[in-house]
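Only one protein chain is missing from this complex, and each of the others stays in its spot.
Here is chain A:
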Amino acid sequence: MAGNRRKKHHFSRIHAFSCGKTSFKGDHSLIGGPGFSRVVHCNDPESFEASVLNYSGNYVRTTKYTLATFFPKALFEQFRRVANVYFLICAILSFTPLSPYSAVSNVLPLVVVIGATMGKEVLEDWRRKKQDIEVNNRKVKVHCGEGAFDYTKWRDLKVGDVVKVEKDEFFPADLILLSSSYEEAICYVETTNLDGETNLKLKQALDATSNMHEDSNFQNFKAIIRCEDPNANLYTFVGSLELEEQQYPLTPQQLLLRDSKLRNTDCIYGAVIFTGRDTKVFQNSTGPPSKRSKVERRMDKIIYFLFGILVLMSFIGSIFFGIATREDLQDGKMKRWYLRPDDTTAYYDPKRAAVAAVLHFLTALMLYGYLIPISLYVSIEIVKILQSIFINQDLHMYYEETDKPARARTSNLNEELGQVDTILSDKTGTLTCNSMEFIKCSIAGTSYGRGVTEVERAMARRKGSPLEEEVTEEQEDKASIKGFNFEDERIMNGSWVNEPHADVIQKFLRLLAICHTALPEVDEENGKISYEAESPDEAAFVIAARELGFEFYERTQTSISVHELDPVTGTKVERSYSLLNVLEFSSSRKRMSVIVRSEEGTLLLLSKGADSVMFERLAENGREFEEQTKEHINEYADAGLRTLILAYRELDEKEYKQFNEEFTEAKNSVSADREELAEEIAEKIEKNLILLGATAVEDKLQNGVPECIDKLAQAGIKLWVLTGDKMETAINIGFACSLLRQGMRQVIISSETPESKTLEKSEDKSAAAAALKASVLHQLIRGKELLDSSNESLGPLALIIDGKSLTYALEDDVKDLFLELAIGCASVICCRSSPKQKALVTRLVKTKTSSTTLAIGDGANDVGMLQEADIGVGISGVEGMQAVMSSDIAIAQFRFLERLLLVHGHWCYRRISSMICYFFYKNIAFGFTLFFFEAYASFSGQPVYNDWFLSLYNVFFTSLPVIALGVFDQDVSARFCLKFAFPFVTVPSVIPRRCTEYPV
């Protein structure tokens, strides 16, 4: 439907490094070797060669058990719990005369408890099974010979089948794209199910197969695909296609993954290469990580303790019993004659009182078994599931905009939320929205843009300045255009032509409109253009260009078309630039460039990139505005903005020709260092640039972040921010989100000092490293001294450390000092930290302080941290689903953390703790009466209660009140929880943390 209204512009992305023209990459030499052994006979799955390979079918099973394995597997799971093993032994012994209770009454509770848990497993598995059945029975068109396609169930799909997938259908398996309804054999794919990204991905078939647009083309189609073995990597693929004795390389560009969806394309033809469990998405699926909460671990200890008491009681009982039994018959005289001690079984034999005592010990173990709460585990499980339902149902944690409620993926950790001591947070996308807004720019040494950033607002608030009013006014008319928050009459509405450097402004805006990889989407109803870009930064640029009069509206494989404002005539003209090369962005290059030919025939290299790489590439005559621009960039960074430098260069034909030759050759080379080679060549041409200016985009703070952080700080929770950003940006964001406050003394540990720079340049790498380490150590010690000497009046400390210093600070001999310092500080910010460092810091905090850590993040780079922490909270935001998939609890916004921790965490912790206490109380109170009675029954093992009453006591009579307590009890209402954020203090030796006191 959407495709009918909208006109899609097709194009092929000219990827400079990752695909380019079809060429064999270095990896392709591995085909046929180990790990790359898969051979697929396309369109010929029934052939002898194919049948020899015997790849599994497309039937998928996500269930944990099958009919055959259910009982052994589920029972094994059950009896991994010590308590259950004990009860099993009791149940077996209850069939002997040892048992004080009747066998049935002893077995029944065990059966009920195990049955309930297994029932839960069955239910969960059945749900999965139903889903499997639905998926396996979906239909897809498969080539069945003679050029005819017919519907087949997904489960019957075989490796090598050629399938025809139509618009808005899911791909049934991993396919190699052969051709599509488009001439260029491209198709659009939505991968929301895989990575949560909503933008469409473009895939393109090989030229060799791209001309088969009809069903009948496949009548005699035969090809052999050789490729890598099934693996979990979604973004790589290496293979080759053999068609008519010709080898063609296959890349991820041709790979269509199962569970992604065909969009905006009428139909595609594809060859099945991975089926069922071999598909990338299945190889990738891992269950939620299993973490156990501290309360549960402590509960185990209490159970062991109770076992101890149980054994002790039994021991005492059997001693008394042994003595009494021996005295019953002395010198042939019967004492308690009514027991007939002269004629007994071994259990009461006075002549062998020791044996009787040992046997009685076993009896007593069963007798006092009611000390161990048999239904505790299952009750806790029920309670936790119900608690997570409450978390999932909470309207206050539902985010309207993305339609996402909170989701507790593991219910194990509910109560752990109430004990969180340290939060380790990512910045981008977690504290901030990750939606970029173009807010300022510096062109030709003049700064434009009157917008006020969040950080500036925060700074103004700190100084008590009157900026506040202005802000509220401005908020009225903005937000009309997402990603654009620019306000400056000097260049808006075409008035830039009257500015002093109008030509520079024109080039600047043109660069914004051309130098990107976004693709436009024209809404046919109103002619409005929206863009789909790889990153929000990029979208912000294109939108800014559009709003300032340079509307990018069409992209084809070889050209980019722009509506431009002509400064001379003042009218809009269409201009088209032929796109020659795209030198893509990469984290090592930190810049991207395009080479285009304008309508006049001039060759232009347009480039944008980070200041650190761009300034050194400027030509001598291009540094006209360098000083002012640098100044502006610093100002922007202070305001918490992300900056990029824009520069261009005109190329002459000869230079370009040489470059293009070299570049094409590099791209098509078959060596492993192909990319490096291409980079080197690109580097050669990206120099002698002429500076145009700089852009500044704001990464907006999410709603309510400062308030939330304030509240959490009140509750005594420490927040560490681990970010990949520059130190200045991180500090500014720290101020904006009230993590850093005026009056805090900052301890900055940095390896970016001038002396360390010189150290780095020195030849001797190891000496430099040692010196750097010494410098970090010195800074740490100084910080520690400050911490130790500090008194309250000087204000709290904030520690800011950069990634390089962190590397040294995390080394074994230094990390204790680092941790001590960091714990003493009220706020900690680690900037420029890598994903691995994030995980390491998390582990350090978790293991060394033995406090509960919570990691929160939204991107793939946070996965390590989320899995390392006691609780991983994923933000289901823009950066994809990777973080959510590896998290324990997913929320949509950072500010929901407040409610999650202070309300649900508080409640769940209290509930579970009081419930466990209640459980132990009722069982101990009950169990001890049995023991006391024994003292009056000469420890003979006679239970005081009826055995059925005993059995049902735990399972039925007393379980519901406890469960109700665990699910519903509120010591204070949500309002009070938030109003009086409780200090989260764990008292290690006591289970119910004191939280009975509360202000009225």
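Note that a contact is a pair of C-beta atoms (placed from the backbone, for glycine too) under 8 Å apart; a residue touches a chain by one contact, two chains touch by 3 or more; residues count from 1.
In the analysis below, contacts and distances are computed from a predicted model.
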item	value
Chain not displayed: protein name in its UniProt record ("Pyruvate dehydrogenase E1 component subunit alpha", "Trafficking protein particle complex subunit 2-like protein", "DNA damage-binding protein 1" or "ALA-interacting subunit 3")	"ALA-interacting subunit 3"
Per the touch definition above, residue among A:Thr62, A:Asn217 or A:Asn392 touching the missing chain	A:Asn392
Per the touch definition above, residue among A:Lys222, A:Lys333, A:Lys657 or A:Lys836 touching the missing chain	A:Lys333
Residue touching the undisplayed chain, where the options are A:Gly322, A:Pro706 or A:Gly941	A:Gly941
For chain A, the residues touching the chain missing from this view	100, 333-340, 343-345, 347-348, 390, 392-400, 403-405, 704, 893, 895-896, 898-899, 907, 936-938, 940-942, 944, 968, 970-976, 978, 983, 985, 987, 994, 997, 999-1000
